[in-house]
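Right, one structure below, let's go through it.
With one protein chain withheld, the remaining protein chains of the complex are depicted in position.
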Amino acid sequence: MKAQRVEMFVCPSASPSDTSGLQQLADGGKIKPDTLVALVGKTEGTGAHDDWGRVWADVALREWTSKFLGIAVADVAQRVIFVLSGGCPGVITPHIAAVLTDARDVHLVMVKVPGLTNASIKDAESRRKTVVSHDLTFGPEGAGAYANDAAALGVAMALGEVPESSLSDEVVRRNWDLYSSVAMTSSGGEKRHGEVVVFGNSSTSHSPMRIGHAVTRDFIDAEGVRNALRSAGLRFSDGLPDESDLPRLVHVFAKSVIPGSDQVRGQRITLLDDADAYQIGKALGGMLIASVTGRTTNYVSGGERNSHQGPPGGNIVAAVVRTEG
Amino acid sequence: MKAQRVEMFVCPSASPSDTSGLQQLADGGKIKPDTLVALVGKTEGTGAHDDWGRVWADVALREWTSKFLGIAVADVAQRVIFVLSGGCPGVITPHIAAVLTDARDVHLVMVKVPGLTNASIKDAESRRKTVVSHDLTFGPEGAGAYANDAAALGVAMALGEVPESSLSDEVVRRNWDLYSSVAMTSSGGEKRHGEVVVFGNSSTSHSPMRIGHAVTRDFIDAEGVRNALRSAGLRFSDGLPDESDLPRLVHVFAKSVIPGSDQVRGQRITLLDDADAYQIGKALGGMLIASVTGRTTNYVSGGERNSHQGPPGGNIVAAVVRTEG
Amino acid sequence: MKAQRVEMFVCPSASPSDTSGLQQLADGGKIKPDTLVALVGKTEGTGAHDDWGRVWADVALREWTSKFLGIAVADVAQRVIFVLSGGCPGVITPHIAAVLTDARDVHLVMVKVPGLTNASIKDAESRRKTVVSHDLTFGPEGAGAYANDAAALGVAMALGEVPESSLSDEVVRRNWDLYSSVAMTSSGGEKRHGEVVVFGNSSTSHSPMRIGHAVTRDFIDAEGVRNALRSAGLRFSDGLPDESDLPRLVHVFAKSVIPGSDQVRGQRITLLDDADAYQIGKALGGMLIASVTGRTTNYVSGGERNSHQGPPGGNIVAAVVRTEG
Partner (left out) sequence: MKAQRVEMFVCPSASPSDTSGLQQLADGGKIKPDTLVALVGKTEGTGAHDDWGRVWADVALREWTSKFLGIAVADVAQRVIFVLSGGCPGVITPHIAAVLTDARDVHLVMVKVPGLTNASIKDAESRRKTVVSHDLTFGPEGAGAYANDAAALGVAMALGEVPESSLSDEVVRRNWDLYSSVAMTSSGGEKRHGEVVVFGNSSTSHSPMRIGHAVTRDFIDAEGVRNALRSAGLRFSDGLPDESDLPRLVHVFAKSVIPGSDQVRGQRITLLDDADAYQIGKALGGMLIASVTGRTTNYVSGGERNSHQGPPGGNIVAAVVRTEG
């Protein structure tokens, strides 16, 4: 697991394969081959396991990075971590954030792990192995949800949020008392190994950035989002960030996991019944963040039903704020 | 057009045909046959033109009202106006609001008009009439969107918001400078005539209720929602309604029309491309309201692309607040 | 389990609550209160667990039947079995088949069993019970699929198709070598107990009907459909039923279960990846039957991924043919 001092630049993408924003950063000397450690972004497309927008973005970004670093495409994964989250329903702007390089005081751990595909299931079963699920979606019994949640519990264990002795196959997606407050995890069939980016602050750092985070108490908790922004050093007045303060906000990372209950603050909702709950759940997180920050270039992933990422019903929100003019 | 002094009770529904909340109001003497003027609600289901949840709710509520008023089912429409909006994606709780009886100072006009169906198109064409669209959805060229928007321009003309001389078939869904700031309109194939409910305040009223409204400036404008609530008399501190004030909030009515542009505050979004933009657009409005009020029993309709209901990009929000203990 | 001599009438439905076809049969003396044993049909709507079209049809048909039989609505379930299958995507005409009254030589067993809902899961978990799945869909790990398949294995055991000793919780949706060739099962949250209709032929019967069935060898096997029709006594020439023979075809019942493999006859298909595989899978079965029979009033349910209803990859097709002029 790498630990890094963060510099970060956010580039909107005009299409999944758009690398022009990164090229501008490179041309301007803002990013350098020896300090680029991660590309984290949201790509447009269905967000499903077979989201060709995300897969195409991965291929195009990997080619660009290979040229930028002067190494073979196959070696890019050794140097730069890719965390691409597919699907920008609603008010989430497709974008790529370039992350540069020592963190303590962890506020956010992003993980991308391999996901099952029809091909990998067929391969496993041909070797007489069983798989946790044949459902390739991020639904309540979906292989994507199990992959994400196993990774979240791994982070929780590594950070001491849950004791190793409490973990077993049986608790994954069953015991919701076990969770991480800083892990955002996703999965994709195109990954062959897990990749981890750790964000935090260091008292010895000279970084002009500060990261903070908070956890929302439920699915409609805008105050939780404001708390995350305050944790990173942003000021608020009357529900909105101070106009003069907003330019200091570099980026927001948020999960939008659907609650496991059909009630929010005592009233029934039908989200658990929605055929397109995955898309709607993700989109709602995008609105919750955008309605507080007033901008749409936020990293919001989600749509799973329940998760070990954050407490039951709540979601993790992390914000990066520039500390100097 | 009827004008009314408003009393209003909001009953969550356990299913589309659930009339138990209304029956409790009747049993408790809260609503009376001679003062019940409208039932306005959100019903669970697809929200599409063939949403059987909405149609079933209409049949069940009409039967209940016929018994409550002691009249034939066919005569209910002469006495009580039904405005049922189908689809509760995301954080919108299915519910029925019973409205009782003199308004001036109009803050909200709700209209339900007939919509096209495959059967009515076939009938029209057999009589050598053309129809505006063969698309039965609420998409950008959908018959449902044309029906809603023609009704909104009708309200705008009646209230003097737009001059009659500016109206013609050609401006509907083409000239977005023409709009009403108080009309919320919807349509359904089950309607044979238009129905209108007008909400306003009167200086001579003894009503314990006050209605206010505002228009959001864009799709993520939480401050616009707070302005609507303030207009009705609610106080805010630090982005949230005062805890002590919140019980006075009776109900919120809001549209959630998708902007016609693919940009929000200068950044691209892909909502116009989303295959399920209708559901997501409606759901996002639900989140915007719920994240401000902290409750999910809000009347939020929408999902259309652009509309004469409200200014380009913005949406109408109206709130009813109890003025006394 | 009741066993019956079958008379059957098929009534197209103009809407989910349309009982006019049944009323015409009653008025014409074709169906009688003491011989009506089952109503089996396809209803329009989403086909999902919260398909309000199906639920509304159930309520409306139950009310009609209560009046026809002169008994309380609550007692209808003791006398008449309802098997309503929601969702008519593609070329499946919504319809109700009225079934009248002794069968041996079983060709088809239709079963409707209770399904999980958010409410029943919450209830179970409050009593410290676990449920097989929190996914309410008919997806590969969906509660609906588990309910249907447990019922199918129950039929297979009852008919001696699989030995009781081979059955356990572990084999449901895992061991596909265990299956029934005559069970068509479905489930719905509105059911509180299972209901079974058995169709067969009897050598001592004076019925003018004959039922036959066959199993398709894979998902595109039109010849398997023709075999089912031949089994019931229909003749074919050059791929189509003889024109003179077609009027004798009373009804076709078919499952359209999606294969568990991503290959059909050696070529890859992406149906397992389709976000709307449930609807498409059901619709494809409708086309397979309609393209052979030349009519769309067929009972086709399905969309599940793999099933114990029929052999791996294949589906059950049953046909009822009139044996006399």
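When the chains are written out, they are named A, B and C in that same order, and each has its own residue count from 1.
We take it that a residue touches a chain if its C-beta (ideal position, glycine included) is under 8 Å from a C-beta of that chain, and two chains touch if they have at least 3 such contacts.
Everything numeric here is computed off the predicted structure, so don't read it as measured data.
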| item | value |
| --- | --- |
| Touching the absent chain when the full complex is considered, from C:77, C:157, C:171 or C:280 | C:280 |
| Residue of C:173, C:226 or C:248 in touch with the missing chain, whole complex considered | C:226 |
| Interface with the undisplayed chain - residues on subunit A | 15-17, 44-46, 50-53, 55-56, 59 |
| Interface with the unshown chain - residue positions in subunit C | 12, 14, 44, 88-94, 219-223, 226, 236-240, 264-265, 267-271, 273-274, 276, 279-281, 283-284, 286-288, 290-292, 294-297 |
| Interface residues of subunit B (partner: the chain not displayed) | 46, 48-50, 118-119, 122, 133-137, 139-142, 260-262, 270, 272-273, 275, 305-306 |
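What we mean here is this: only the chains that are shown with their structure count from here on.
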| item | value |
| --- | --- |
| Proportion of interface numbers common to subunit B and subunit C (over half same, under half different) | same |
| Between subunit A and subunit B, centroid-to-centroid distance (C-alpha), Å | 36 |
| Set of subunit A residues in contact with two or more other chains | 270, 273 |
